[in-house]
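Below: the structure, in structure tokens.
Heads up, this is only part of the complex; the chains shown haven't been moved.
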């Protein structure tokens, strides 16, 4: 658990969300037109289409898991949580990531299940 | 297009399926118990559960795409095809893979769309 | 060297360019709006800006090399060739890719230097 500058402890997933917000503001300030276009497209592809947004977030989650990016995993976990994905669905999504990506994904799955647990306890 | 040993040309996806079958036989002959356990588990995780098999194949497809393995992409494309995934759903799954994995996935998407096209024309 | 369907042999780099063209046409036919936006942005980021296009192609080349995508390497090699990059500059760009990405990049460097050699001999 990280120790928050103000002395209180916070859940990792809350800390992740605050830090992400701070850095996204900075990125937007410094981004040129092409970087902004990419960020815009990065939102669009997860919108409802032939596939519902909920299913797209699970696709984003498994892609982030096999590429082993904790920040991306956390982001899609929060989105999955908001879209109503169940814990059993999250675990099966991670099963696919684990078999495809191998044991190297295990530390990310451990942290992701902790983040998922924190999300659930806050509701 | 590959030139088949017997002189006829075949679609890439048919060639892929035959070669895959030949090599899987060899792998099964040489595999020890642990390798067989892995292969067995690799089948189980795609079976119907909290998530339907169809959706799991799309998860397997996007994971294979961002990890950029043509053989794995082809395998899951065939499975998606059999599970009734539509072309619009395939393209949106690839959109997620493309945005997450970047332009480095484009050559794989090109070949995957060709394989998908061949699958459709044979029905 | 690949054997061309019509029986003549061709250089790998020419074959690569023809195949790439064929598949790009298919991809454009099947692409949805988001995929087209990505492809469009993939062109824009290599245009002259604060950095000249020539230097951006070398950046694209080294990124493709460490991610080990032959098609992407070939594409940027051709673009570098057209932009007037010298062989010494190509080799030093590959030195960076080799030290960062390790010996796993060597097979790609071998094929890339063959492709570069073919480009030069055709002028």
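In this document, chain identifiers A, B and C correspond to the written order of the chains, with residue numbering beginning at 1 in each.
We adopt the following convention: a residue touches a chain if its C-beta (ideal position, glycine included) is under 8 Å from a C-beta of that chain, and two chains touch if they have at least 3 such contacts.
These figures come from a predicted structure and were not determined experimentally.
**Q** Please give the number of copies in the complete assembly; 3 of them are in place here.
**A** Full complex, one repeated sequence, 6 copies overall.
One rule holds for everything that comes next: only the chains that are shown with their structure count from here on.
**Q** I want to confirm something about subunit A and subunit C. Since they are copies of the same sequence, is their interface symmetric in residue numbering (over half shared, so same) or not (under half, so different)?
**A** Shared-number fraction above one half, so same.
**Q** Taking the mean of the C-alpha atoms as each chain's centre, how many Å separate subunit A from subunit B?
**A** Their C-alpha centroids are separated by 26 Å.
**Q** Averaging only over C-alpha atoms, locate the centres of subunit A and subunit C and give their separation in whole Å.
**A** Their C-alpha centroids are separated by 32 Å.
**Q** At which residue positions does subunit A touch at least two other chains?
**A** Subunit A, residues with two or more chain partners: 41, 45, 49.
**Q** Considering the complex alone, what residue numbers of subunit B touch subunit C?
**A** Those in contact with subunit C are residues 1, 3, 9, 68, 87-88, 91-92, 94-95, 98-99, 103-104, 106-107, 109-111, 113-114, 116-117.
**Q** Would you mind writing out the residues of subunit A in touch with subunit B in their complex?
**A** For this pair, the touching residues of subunit A are 41-42, 45-46, 49-51, 55-56, 58-60, 62-67, 72, 86, 88-89, 91-93, 95-101.
**Q** What residues on subunit C touch subunit A, complex-wise?
**A** My answer: residues 32, 34, 37-38, 41, 44-45, 49.
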